[in-house]
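The complex is shown incomplete by one protein chain, all other protein chains being positioned as in the whole.
A and B are the chain letters, set down in written order, and residue numbers restart from 1 in every chain.
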């Protein structure tokens, strides 16, 4: 069996570990998909060979330490921005960890991602620069590109802690075809105890969906889809969740991506989804093929499928002339 | 005039090991290690779970710590600024 496929089956149902013939290949594929820590928590307490148990224990400890560091970055950003009164919404991994949501278990967390109102950007920038963050060295073109077309400030890095922060003012690039309503997301965000905020449940799912499809060439897709699975499972008991998710997806112009994500999540992780909302499509097979393009040596496979998705991902984000200009600038350097 | 008021994490959130007059400190909330010279550790102890400004810190530590400085309150205030940047104390 394809190792990426086996990985998804075991994540969905850890009792299937009897199907593992090559643990090294499974662990390698999981690491390559940034799911090593997640797998380690899913298999906690499962009867695995002693060597595997020891590798999984290391991965759980490592994830716990990464979580501490990520939450600390959020806390330091909170302190830096507290006096501004600007609402700061945590996104992605840090949000899941801060809110104690299930995708956080074992999840690797890279940069700190926050969402703030677009009008507050200059004040956020000033407060962060005053609290020890600095621009990652960028040339003028990149800076212009970020500020004009992307959905975030150019990345900042903290000079002492060496950790990056991405300050978003919308959840998709301004060049993308779809235009989610970021202000509505901020308005409906939920306060955590310490003053930081997270997205409301429906918006959190929709942000994960936007991230899965629009923010790249489906790289890391199995992990993003796992986030969606875990979120849906924890929200599905909330009354009227599915109808609110439906309405919210239309509001943000993300209905079709949401539907595809629901179908793929159900397919890979047996996520309980509302069939009426998920709908049907013949095009899912290509996505499935792309998401499983990983072998037991951790290598990216199916080059043709990948290239198609790369071109497509740029197309989604940028109109053609802009894409040409961007590729030209990239080539020149 | 009272300066900014600070608080440090409770004592069970830090782990200290003395090394030759200095303190190596593991700060659990951040997972970071700090090397502190006096009066850093004394300031942290004085603010552990208890709010205070530079004057209050001075009053609390002067009982068992002799701060050799012309203007002890200003020296404490400067150290508080460093500890704040390191994330070991925060303003309230």
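In the analysis below, contacts are C-beta pairs under 8 Å (C-beta built on N, C-alpha and C of every residue); 3 or more make two chains touch, one makes a residue touch a chain.
Definition applied: contacts and distances are computed from a predicted model.
> For the chain omitted from this view, which of "Branched-chain amino acid ABC transporter permease", "NADP oxidoreductase", "B(O/a)3-type cytochrome-c oxidase subunit 1" or "HprK-related kinase A" is its UniProt protein name?
Going by UniProt, the chain not displayed is called "HprK-related kinase A".
> From the list B:17, B:51 or B:74, which touches the chain that is not on show?
Considering all chains, including the one not shown, the answer is B:17.
> Which of A:7, A:32, A:112 or A:218 touches the chain that is not shown?
From the options A:7, A:32, A:112 or A:218, the contact with the absent chain belongs to A:32.
> Which parts of subunit B are in contact with the chain that was left out?
Within subunit B, the residues that touch the unshown chain are 15, 17, 19-20, 22, 24, 26, 28, 31-33, 35.
> Considering the whole complex, not just the chains shown, which residues of subunit A touch the missing one?
Interface residues of subunit A facing the absent chain: 23-24, 27-28, 31-32, 49, 51-52, 54-55, 58-59, 61-62, 64-66, 68, 297-299, 303.
To be clear about the criterion, only the chains that are shown with their structure count from here on.
> State the interface residues of subunit A toward subunit B in the complex, per the touch definition above.
Residues in contact with subunit B: 65, 68-69, 71-72, 75-76, 79, 132, 160-161.
> For subunit B, which residues count as touching subunit A in their complex?
Residues in contact with subunit A: 28-32, 85-87, 90-91.
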